[in-house]
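First the structure, then my questions, so here it is.
One protein chain is absent from this view; the other protein chains keep their places.
Let's look at chain A:
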């Protein structure tokens, strides 16, 4: 048992570290350190611009998507080297948030199902951040139950004609392309009539309407499709095979999102470390200590769980569904942490302006953003189902809609 790199890993790490040291946008380092869930603010600069510039610089040196094959813009790094890169990129990795969906989910799906020409054309600019991609899966009728989606694709000559609506599409308002799952056959059971495509978000008939979120920001959107034409050559996988294709995407979602989830603990500990309550250090307070200790062991438990996964990766094994615990634990934790940080501020905890609130309102922003963590990319309940079924081997839910033709499934709850 040890934490040492193998000689090859150490060599890779040294190379990555040297390059980052020489090239990272260090003028933003301290702002990025202060950034947390719900708030990334850079002094005198727009986050998107800085993020794109950093991504491009990495791409020019082969570091943008190190684990992708060279011909698609990567450097063919192994899974463990990818982890080492992320460790070394550290706080600058916070700049990659806007690329995670595209590079983490759309890219691998393209890699698995697009033609060779398409891969060479579309993947390098996706890796370099010059083109941004979004994931058009969820619909009003199906989020957890994605396979309940209703957006139609109908064949017309060499094209498909798309009509319907997606929702919760992160980044659609600044995306150039998207991967889109549709229903091509409503007369068969729901998982069997789906087909996947990729499309240009500037296509005629695509309308993106930002949704104002509960925290006041607008990071996700509704996307409407009215007679949008997609050439058959942009189909990913067979007609009716969309469910299997989407599993590729969702499996990669697990790998990229599960890797390094925010718990809010380091922020809370720092805060308590500098806080006084009634004239004595907060860290001397028994109740504060007890709360912190319980969260500390969750945070360290997650950290060392990921170390165990990394060790498995390093031996060439694939991470399994047990990685679902990361977001499940961190999601509720960051929400509770934020509430507690406000509680420590007394009545003034209600103030959220950067000038009035402690630590520039970072915990107030965290509080307001955190409910989404428990929903996006698989809700807490869905993650518990996955653990129960895939890890513990308990029976699947009884599915009343499984073998029923899609167009005969009821669509209303209470009449």
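Keep in mind that, in the parts below, contacts are C-beta pairs under 8 Å (C-beta built on N, C-alpha and C of every residue); 3 or more make two chains touch, one makes a residue touch a chain; residues count from 1.
Throughout what follows, contacts and distances are computed from a predicted model.
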* Structure fact -> Its UniProt record identifies the chain omitted here, from "Amino acid/amide ABC transporter ATP-binding protein 1, HAAT family", "Sulfate adenylyltransferase subunit 2", "Multifunctional fusion protein" or "Acyl-CoA/acyl-ACP dehydrogenase", as "Acyl-CoA/acyl-ACP dehydrogenase"
* Asked: Of the residues listed, A:157, A:346 or A:395, which one is in contact with the missing chain?
  -> A:395
* Structure fact -> Among the options A:305, A:352 or A:407, the absent chain makes contact with A:305
* chain A residues touching the omitted chain (full complex) -> 1-5, 9, 269-270, 273, 283, 286, 289-290, 292-294, 296-298, 300-305, 307-308, 310-312, 314, 322, 325, 328-329, 381, 383-385, 387-389, 391-398
